[in-house]
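One protein chain omitted, others in place.
Chain naming follows the written order as A and B, and within any one chain the residues start at number 1.
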Amino acid sequence: MTASATTRQRAYNVERIVGLVGGLIFAVSAFFPWAYGHEALDDMAYFGSPSPLQWFAVVMALALINCLAASLLEPTLNNSTGFLKLLGRISKRFGWIRGARALAIGMLAYAVLAILAVALELNGLVNLEMGAWVALVGAGIAFGSSMMLPTGRAPFLERIPSYPVLEIATIALLLMGMLFASAYALSQEDGGTFLMVLVFIGALAGFAIGSGFGSWVATAGRRHRTVLVSSAFLVAFLFPFTQNGSDANMSIATQVLIFAATAVGLNIVVGLAGLLDLGYIAFLGAGAFTAAVLSESAFATINWHPPFIVVMLLSGCISATLGLIIGSPTLRVSGDYLAIVTLAFGEIFRITMNNLDGSSGPNLVHGSSGIPAIPNLNFFGFDFGQSHVVAGIELGRFANYFFLMLVIMSIIILVFTRLNHSRIGRGWVAIREDERAAEAMGVNVFGLKLLAFAGGAFLAGFAGAVKAHVDVSVVPDQYVFLESAFLLAAIVLGGMGTVMGVLLGATLLKLVPEKLRFMSDYRMLIFGLLMVVMMRFRPEGIIPNQRRALEFHVDDEELVEDVEERLPYEFVEFEEVPA
Amino acid sequence: MTFLDPLINGLSLGSLYALIAVGYTVVYGIVQLINFAHGEIFMVGAFGALSTWIVLGQASANLSWWMLPLMLVGGMVVGVTVAVLMERFAYRPLRHAPRLAPLITAIGISVFLQEFVRLFYGAIPGFPDAKAAVVFPQIEFFTGPAIEFGGAVIQRATFFTLGALAVSWAFLWFFVNKTKIGRAMLATSQDPDTARLMGIDVNRIITIAFAVGAALAAIAGTAHGLRYGNIDFKMGFLAGLKAFTAAVLGGIGNINGAVVGGLVLGVVESLATVYVPGQFGGAAWKDVWAFVLLIIVLVFRPQGIMGAKVVDRA
Partner (left out) sequence: MSKKTMVLGVAALLSASIALTACGSRTAETSAATTKTAKIAVIAPLTGDLSVMGLGIKNSVDLAIKQANDAKAIPGWTLALDAQDDTANPDVGANAATKVAADKSVVAVVGTLNSGVAQSVQPILNTGNIAMVSPANTNPSLTIGADPANPKRTYPNYFRVCTTDAVQGPFAAQYVYNTLKLTKVAVVNDKKPYGQGLAEAFAKEFTKLGGTVVDNATVNKDDKDFSTVISVMKSKSPELVYFGTEFQLAGPMSSQMKAAGLNVPLMGGDGIYDDKFIALAGAKAEGDLATSVGAPIESLASGKSFLEAYKAAGYKDGYSAYGAYAYDAANAIIAALKVSLPNSADAAAARPGTITALANVSFDGVTGKVGFDKYGDATAKVLTVYTVASGKWVAKATDTAK
């Protein structure tokens, strides 16, 4: 080792120690009061007795200290022998600094958010106590020093051969943790508290991904796909049981699922086949109107009430037919035109529904009043409108629909992943990348495009049929262009072409506005800005499809290398990796 | 009612579409980008003109005819500024990104501009709240009593809108065909790479294309305010969509096509309101017929009425 290299190493050690001190300050600040009043956030006005939010701060700080300490001790460990040497070798596989950075960013955001929330909720910065400022300083120090540290090599934890038991247990534990975390986050009434819990979870996720633990879990998940999928489903299934009979969050959760199911359907069209559909909400609407018209509502106009399974299939088929009608002439024209034609189609749908009221057209849906009072579903005597007590826990109306949507969601996800990995899916990707080349290679371009369009429409119609019953009334104004834009945003935000990404995007877009009602006036402004910023800096979304990410960053050689390095063999599929 | 009435109404509406459609077509012709947010420039331009009047004329309730040129200039300044900023900071970084990216950006910009005007226009001292429709000053010279002409009623604002379209069209023809910048634009639209090799600053040309489109959209915004007496933050969405339809109808990328397409679309809408019989007639269905026309044109004549440069951007 040359002298200069040694000095550089030492210089970084100083930053590591400074970062450690920053983390320590942050941790200690949690034991001091942050706010003067008890009303702000979750009552941070005590000395020596942190509130849950303050405990989260301690957790983040400890994780940061762990990261920095490990990176500090690593050279020493490597130079020693025996057990310590082994520890060092394990430690080498972690991306400690990357993890520390994520944590430090999270801590800073956490402190700033806490200060803003307290100032807003108690009217003024004077209501902040010493602790909050100390936390800000600590987070600032940790942030500054971790930013100065070199990130070093990428973590390669996933290459560790592992025991299946350990992997499965970790997956189960993680998902269980997710269940508790989401139940906890949702139980927060206060918008500021909710946001801070989100930041905390985000920081931990960033830490996990940065330090390499995330990719280890991802590898484990790929190895034990069935376990992962079934336990994820189980966790979602258990979610209503954490709500203690309250419908308030279940109503949001059910709507998130409906929205997400529709978005996954749209993802086939946009994410896989690369066809920009700006009128997709019309297919959801077509499904909902079909179900409403065939329901037993007193306002229904068709006196035929088949069982719900039939209605659902019919809704899907009608949506798919509409998809074929709009798709067959327009899919031959270039992509930009398609976007506009679908947008126009969305408008045509809305106006037509408004006009089918008996005066401007046949009375099918009562025009803009729509069809209200749609009764609850009833499967073989199981009334979806009634509360049921299972294992001592009351499950309300929305919980019933939640379970139904869960089943539908899993069907849609199954369809999506199977299609994605099939010949058809590869055909779509080929079309998306280069239509000419795909055609030359014998891909039936028009047929596959049409299939994507109609298939996506079918799934939306499916979801729409349930939506009609969940919402109780179906009105044309629910199916406007803005909703199509929101669906598209869920895909763009979460990540094109991945199921996990869409689920995340849909959850964020539906849940956050509900929890942050106090700033709902600025919701659309933020939404617009977010779209522009995302496209500029991370067009592939939060959880991207690797191949898709490459398309957006052709010039980014590091990413290309990174992706190639991760590929155990050629042409492996990375779409389904949950982060 | 003679046949003339709906025809004139249609031409008047169509000339607004045409003015906006030129902006879509000029930008598309050069960078093959559908500037979805162009409808918002129309809206922002109208608010710019209104602001000019508030600053200069409101105190004295000045509604003389010479206020209008000032308002037009004010609207154009605001519209062009927003368009150029939009091109520089949102579209330019995405020039080589996949097709989807700028389209989604455009939706984002569109929503952002609408909300920005809605939330913050009224926050400027002395400016009206823009959360609902805002009254646009009625300049008597341009909005006074309608003129009866051979049994048909022609509103004064119609003269203004048609006149503005004619002047803008003539100006554009001169600009594109006779000036150096215009010829550079033509060259860039035909082959950007060769144009660059020939020493043309392509970035500058693109900015100019955005600016020209924005100026015309701002004129349309002001004309809209005069014609209908009020403006609001969401007027750009439907107008933009219709104008795009007009541009495609005429043949996107073709300036004459945009003008013809706009007029045709306006007349079709107006005639459909009057002459489609039975339940599917009337104003309730006119938008549907306009969009159906768009789909029909795309299927049977994708290059539009006047023909467009064949661009393959699938």
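Going forward, a contact is a pair of C-beta atoms (placed from the backbone, for glycine too) under 8 Å apart; a residue touches a chain by one contact, two chains touch by 3 or more.
For clarity, every value in this text was computed on a predicted model and none was experimentally measured.
Novice: Out of B:Leu68, B:Leu162, B:Ala247 or B:Val274, point to the residue that touches the absent chain in the complete complex.
Specialist: Selected residue, touching the omitted chain: B:Val274.
Novice: Would you mind spotting which of A:Gly99, A:Gly191, A:Gly265 or A:Gly370 touches the chain that isn't drawn?
Specialist: A:Gly370
Novice: Return the single residue from A:Asn355, A:Asn400, A:Ser484 or A:Thr507 that touches the missing chain.
Specialist: For the chain that is not drawn, the touching residue is A:Asn355.
Novice: In the complete complex, the non-displayed chain touches which residues of chain B?
Specialist: 1, 5-6, 9-10, 12-13, 131-133, 135, 138, 143, 145-146, 148, 153, 155, 157, 224, 227-230, 234-235, 238-239, 269-270, 273-274, 282-284, 286-287
Novice: Which chain A residues would touch the chain omitted from the figure, given the whole complex?
Specialist: 38, 43, 46, 48-50, 52, 55, 164-166, 168-169, 172-173, 176-177, 180, 246-248, 250-252, 255, 297-299, 351, 354-355, 357, 359-360, 367-370, 372-373, 385, 397-398, 471-473, 475, 477-478, 514, 517, 520-521, 523
In this section, only the chains that are shown with their structure count from here on.
Novice: So what's the Cα centroid distance for chain A and chain B, whole Å?
Specialist: 38
Novice: For chain A, which residues are in contact with chain B within the complex?
Specialist: So the residues of chain A touching chain B come out as 270, 274, 276, 278, 326, 329-330, 332-337, 339-341, 343-345, 347-348, 351-352, 354-355, 359-362, 435-436, 481-482, 485, 488, 492, 521-522, 524-525, 527-532, 535-536, 539, 551-552, 554.
Novice: Once bound in the complex, which stretches of chain B touch chain A?
Specialist: 32, 34, 90, 93-94, 96-105, 107-116, 119, 237, 241, 244-245, 248, 279-280, 282, 284-285, 287-288, 291-292, 294-295, 298-299, 302, 311-314
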